[in-house]
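Every protein chain except one is present and positioned as in the full complex.
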Amino acid sequence: MSYIGIVVTSVFVSNALLTYGLGSVPGRGRERPGTLASALALTCVNALASFFLWAVRNLVLYPLGLGSLDILFFTLLAVPLLRFLSRAATVPGGGLLSRVGEQADDLIVGSLVFGVALIASRGGYTLPEGLVASSAAGLGYWLVSSLLESIRERLELSDVPGPFKGAPAMLISVGLMALAFSGVDAAFVKGLTG
Amino acid sequence: MAADKRERAMENLAVASVLGFLAFIVGALSFAADSNSLAVERSAFDRDGRAVALAGHADDPAFDRVFRIQSDSSLAFGAVLTFRSPEGSALVGALFSPNGELLELRLLGSCVSRLPEKTQDLIGAFPGAGEALARAADRVRFLSRASQEAES
Partner (left out) sequence: MTEGRDGFTPNPVLAGLVGICPLIAVSKSLAEASIYGLGAALCAFALGALAPPLRTVIADRLQVPALLTLSSALAVIYGLCVRVYSPAIAAGLWIYLPLLAVSGLSLSTLRRSSFPGRFGPDGQSRLGAVSLEALMFLFSAAFVGAARELIGLGTLTLPAPGMILPRVVLADFAPLRILVSPAGGFILLGFVIAAYRAIARVGGRKLP
């Protein structure tokens, strides 16, 4: 598949939240989902994590017949390194880089980063394809969480029945959005983009 | 200060040793699980007195190994493919000729019900299943060429 096809597939067809259920329903992080800092953090952390896991799995562990230990070595080696990088980026005084670092620190130990890295390393991608796919997955998650944040604000102002207030209404909204995204056909995307 | 540094270094070493031992145990279990998977996949092709041997490993999302299946009259290659979709998955035994032509497809196990009964429809039920077969066929062609070169 072409790189454009990989991007479109990762954002719409195989969306990290709506298809794979990675990450969490928005509203839990320090930063609001729809900002540039969160988009950059999601893209960079996912790309770096996928790079580490792809390299560890395909260059070291799989040739030794130890492919199933990838997540163990990822946790041991890559997570402290990513944490170090995110904290190095968090300089006092604010700024975009600092906000990206704070957001990245929240993301590192979570199902989104781990899951996207696993998909990039086990999904049959080459290293450049894996980097593109994981970055696009981060962008796809950012897109969905931005839309869901807007929906959440509208729901808070709406007259929702008691038991449905909060998480149940959000989950139903996520489901309807997943239904809309599932209308993008993988074969159609491949035919269009090559 | 030097004593603090030494103490920290010893702590780091101790934790690293324990985690290394843990990784060793997990690695040993991983080898045991892999040999079990190998036996299970081999048994999927081991019918009618055919000789089944491991032809090679493949780092592919759909299959891990390719087997060389020698019967009295012919040579074939087999792979246990995993077809996945957001609605479920299926394990399928695929038999290929040495030039990668698909000979037989058999459902071995599944985690989604209401599967079509015809093989071609089974492939159609899983998006991307055609790509998995194409990759398996490529792998088979590569391995059969390698084994023929080794024999000559």
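In this document, chain identifiers A and B correspond to the written order of the chains, with residue numbering beginning at 1 in each.
Methods note: a contact is a pair of C-beta atoms (placed from the backbone, for glycine too) under 8 Å apart; a residue touches a chain by one contact, two chains touch by 3 or more.
From a predicted model like this one, the values you see are computed outputs, not experimental measurements.
Of the chains on view, those touched by the hidden chain across the whole complex are A, B. Contact with the chain that does not appear here is found for just one residue of A:Ala37, A:Ala104, A:Leu118 or A:Val189, A:Leu118. Only one of the listed residues, B:Leu19, B:Ala51 or B:Leu103, touches the absent chain: B:Leu19. Considering A:Leu18, A:Ala41 or A:Val56, the position touching the chain not shown turns out to be A:Leu18 (whole complex). By the touch criterion stated above, the residues of subunit A touching the omitted chain are 17-25, 68-72, 74-76, 79-80, 109-111, 114-115, 118-119, 122, 162-164, 167-172, 174-176, 178-179, 182. Residues of subunit B that touch the chain left out of view are 8, 11-12, 15, 18-19, 22-23, 25-26, 29-30, 32-33, 36-37, 40, 82, 84, 86-89, 91, 108-114.
The definition used in the following text is that only the chains that are shown with their structure count from here on.
If you average the CA atoms of subunit A and of subunit B, the two centres end up 27 Å from each other.
Per the touch definition, subunit B reaches subunit A in the complex via residues 19, 23, 26-27, 30-31, 33-34, 57, 59-62, 86, 127-128, 135.
Those residues of subunit A that touch subunit B in the shared complex are 19, 58, 62, 65-69, 72-73, 76, 122-124, 186-187.
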